[in-house]
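Take a look at the following structure, please.
Every protein chain of the complex appears in place save one, which is left out.
Labels run A and B following the written order; every chain starts at residue 1.
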Amino acid sequence: MNGILSLISKLDVVIGILIKPIVIILSASVAVMMAYGVITRAILDQPVFGLEEIVLMCAMWLYMFGAVLASRERSHLTADFIQVVCKNTSVIKFFHLLATMISLAMAVMFSIWAYDLLDWALRKGQSTTVFHLPWYISQSSLFVASVLFIFYLIRDFFEDLNSFLSRKTA
Amino acid sequence: MGALLAIAAVVVLMMIGVPVVFSFAAMTLILSIVYDVDVSSLMTTGFWSVNSLILLALPLFVMTGYLMQAGGLASRLVNFVEALVGKSRSGMGTSMVMACGVFGAISGTASAAVASIGTIMIGPMEKHGYKREYTSALLGISSLLGLLIPPSITMILYAVVTRQSVAACFLATIGPGILLIFMLCFMNWLKMRNHPDPAAEKLSFNSRMQNIGNTGWKALPALVLPVIILGGIYGGVFTPTEAAAIAVVYSIPVGMFIYRELNLKAMGRCFIEAAATTGVIMVILVFSFVASRIFTFERVPQELTDVLMDLFKDKIMILLVVNIFLILLGMIMDDVSVVAIISPLLLPVMVHIGVEPVHFAAIVGTSVVIGCNSPPMAPILFMTCRIGNVGMSQVIKPALSFMFFAALPVMLVTTYWSPLALYLPKLFGYID
Partner (left out) sequence: DESYKFNLALESGDRDSASGKSMMMWKELIEKNSDGRMKVNIFYQGELGGQQELFDQLVKGNIQMMLTWPQTSYDERLAVNYIPYLTLGWDDALKAYGEDGWLKNILGPVYSDIGLHYFGPYPEGFGGIATKGKYATSFEAAEGMKVRSQPVFPLPQTMKAMGFQAVPIDWAEVYTAIQTGVVDGDSSNVIYWDYQYFRDQLDYFVHSKHNFSSYALLMNNETWEELDAEDKQIVSDAAQAVIDKQFIDAKAEDEKWIKAAQDSGMEYIVPTTEEMAGWVKRVRADVWPMAEETLGKELMDKIRENASVPQ
């Protein structure tokens, strides 16, 4: 099990190195492009047509990578209810493990749904009005995110399993 | 029935600690089984709904919040408000409430206010004789002014899921926000007016004025921001999303070159934290839009309306039931879930009994103030406990008193006295 976890943590380092700069660049681009759009329209009176097509494509990837970063840090919105009502660590650890298993199953479902969306997008090849950009550029982001969710939930599963199994010694 | 089952499942899953996003995925799965629909083919709903220029205001206003914190805008604002209000006895508490209000006029979330104002003020307030648990509880409620004073992420979400105007929803919560400021200041004054202040400092009138002038001058670049955001939106220069982008682009040079507290590394961190915060919300939204669409296909909102209309004939009764429902849901659900799933379900009922959608926006907004602080699902209270370094069990008593004597009355007044919410949207011509 530790072998798997160390492999996962190596991959995680690579994912972090790849995603963080992309997220920073996407954030900055979205803000700057929107602001540029306002300036050209409101001040220069020369609106850039179709800018929002590019902005939205960036935004979708920004959202999905953002959600992946939250998975990476296990900071998805969660209620800490069990911890509030129950002081027995075994019970708490069991519910952590259970919650992770359910999450993993749901992430797999999400991945299937997102794959179907991507498959449809590739087959139908819809494109945007102004720049004729194919919509699968942004529709693929959901699938990529779902795969990375699965990756991090597998990590969480092994961590929680470890923690549950070793609860007596802890 | 299927809808109830699905919502019950979400609640159970959230309670056992499944993250909201996967609880929502499970809800979607259950709905697809109960109603025999294909989620794969409905993913397009999730995609197109999130692929929205209006929603783009969300990450941008979240970014602004983080940038204010990292760039020193927040601390300049707090200093100025403190100088204005004065540093003695009930003054510190009033300052905290007012600072949250001013901060709220720039930031769209509550969490940014908790983090920055909490970090700046909780320590000094302790020196002035405020108990940490009391301060943390006050901060928990006050920070929600970030959602009532525009810009507000909650109102953007509400506007998107119910197809209302963002600008109109922004205006609807200003009245309730100001009422909440007043209530909180009053409660704090009642509690703290006779409190001994070990660190009381008596300033002469002149030095106080000088202090106000000094801190005001330093806070000026930050104080310009609400003027740009709200003036821009209501002056017809730009949309809420564009305002958010301008706010981001403005606060970066202010933090970097005027306050000199923001560097590239800190800016990168702000972007990453904002992306994580909004990314989580967006994936939740993907599922909640799919679930909402299934509800619509199956005519669930109409059924709910019929049932409620059958049970309660009276408008006041229905509003009361909706209030209780919102508070109960707010206890067990987070604000995003309440807004994204419950608002579109209840809106037809509201319209049926003659409540304006924009008025309902304010009702939902004021219920979220309570919901974010009421356990078990109390994300803001959890956060204030962490920042204030106090235990949940200590904070819960003062928090409950603020909820019961300040937030709840605000919600009731907002619900039953519609001008509080509707005066401004009417004044600006958003509704007749």
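Methods note: a contact is a pair of C-beta atoms (placed from the backbone, for glycine too) under 8 Å apart; a residue touches a chain by one contact, two chains touch by 3 or more.
Just so it is clear, the structure is predicted and the values come from calculations on it, not from any experiment.
> Of the chains that are displayed, which are in contact with the missing one across the whole complex?
A, B
> Using the definition of touch stated at the top, determine which of B:K127, B:R163, B:R260 or B:K315 touches the missing chain.
Residue touching the chain left out of view: B:R163.
> What does the interface between subunit B and the hidden chain look like in terms of residue numbers?
Subunit B touches the chain not shown through residues 37-38, 41-42, 44-45, 48-49, 52-54, 163, 165-168, 233-239, 289, 293, 296-297, 299, 429-430.
> What is the set of subunit A residues that contact the non-displayed chain in the whole complex?
Touch set of subunit A with respect to the missing chain: 41, 45, 47, 49, 52, 120, 124, 126-130, 132, 135.
Note that in this section only the chains that are shown with their structure count from here on.
> If you average the CA atoms of subunit A and of subunit B, how many Å lie between those two points?
Chain centroid spacing, subunit A to subunit B, equals 24 Å.
> How about subunit B: which of its residues touch subunit A in the complex?
13-22, 25-26, 29, 39-41, 43-44, 46-47, 50-53, 56, 59-60, 63, 237-238, 241-242, 244-246, 248-249, 268, 271-272, 274-284, 286, 332, 334, 336, 375-377, 379, 382, 392
> Of all residues in subunit A, which touch subunit B in the complex?
That would be residues 20, 23-24, 26-28, 30-35, 37-38, 42, 52, 55-56, 59-60, 62-70, 73, 75-82, 84-85, 95-96, 98-99, 102-103, 106-107, 109-110, 112-114, 116-117, 120, 138-139, 142, 145 of subunit A.
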